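Now for chain A:
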Amino acid sequence: MARVVLVGNLAQITGGVAEFDLDATSVKRVFALLAERHPALARHLEEGVAVAIDGQIYQDALLEPVAPDSEVFIIPQIAGG
Partner candidate 1 sequence: MAKHHVAAQVNGDEVEFLCETEETLLDVLRDTLNLTGSKEGCSSGDCGACSITLDGRLVCSCLVLGCEVGGRRIETIEGMARGETLHPLQQKFLEHAALQCGICTPGFLVASKALLERDRDPTETEIRYWLAGNLCRCTGYDKIIKAVMDAAAKMRRG
Partner candidate 2 sequence: MATMLTTATDLPQTYVGTRTVRPDGVDKVTGRARFGADFNLPGQLVGRVLRSPHAHARIVSIDTSKAEKLPGVKAVVTRDDFADQPSEFIPAGEMMINYRDMVRNILAREKVLYEGHAVAAVAATSVAIAKRALKLIEVEYEVLPPVIDVMDAMKPGAPVLHEDLFTVGVEPKPDKPSNIAKRVEIAQGDIDAGFSKADVIVEREFKTQPVHQGYIEPHATLASVSEDGSAEVWCTTQGHFIVRAHCARLLGMDIGKVRVTASEIGGGFGGKTVVYLEPLAVALSKKAKRPVKMVMSREEVFKASGPTSGAHVKVKMGATKGGRFVAAYAELRYQAGAFQGSPVQPGVMCAFAPYDIDNVKVIGYDVVSNRPKVAAYRAPGAPISEFAVESVVDELAKKLDIDPVELRLQNAAREGTKAAYGPKFGPIGLIDTLHAVRKTDHYTTPLEDWQGRGVASGFWFNIGGETCVSLTVNEDGTVSLMAGTPDIGGLRASLAMVAADELGVPYDKVRPIIGDTGSLGFNFLTGGSRSAFSGSMAVVEAARQIKADLCRRAAKLWEVPVDQIEFEGGSVRPVGDAATKAKPMSVADMAKVAGKTGGPIGGYGRINAQGAGPSFGTHLVDVAVDPETGRVTVLRYTMAQDAGRAVHPSYVEGQYQGGAAQGIGWALNEEYIYGPDGKLQNAGFLDYRMPVASDVPMIDAIIVEVPNPRHPYGVRGVGETPIVPPMAAIANAIENATGIRFTDLPMSPPKVLKALKERCRNKV
């Protein structure tokens, strides 16, 4: 089970629940499972989050694989200037 943590405001949408253990092998599946449990999250996951998998930040992570013992953080998207 991958450990998935919502950083920042996203936890407000889930009523304060910020950590999940999910049976998912890709970020796409992680998003789908989260959206199943908390439909209000779906739009935010589509609108712009970055995903850190085991310390590596991905800005467009949809198809990235997630290992059974991965630590996944869903954080606001970052850009720059």
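How these were chosen: all candidates are chains of the complex that A comes from, given by their letters.
Structure notes:
Rule of thumb we're sticking to: a residue touches a chain if its C-beta (ideal position, glycine included) is under 8 Å from a C-beta of that chain, and two chains touch if they have at least 3 such contacts; residues count from 1.
Computed from a predicted model, the values in this text were never measured in an experiment.
Of the numbered chains 1 or 2, all belong to the complex, but just one touches chain A: 2. Contact residues on chain A toward candidate 2 in their complex (touch as defined above): 5, 7-9, 12, 47-48, 52, 54-60, 71, 73, 75-81.
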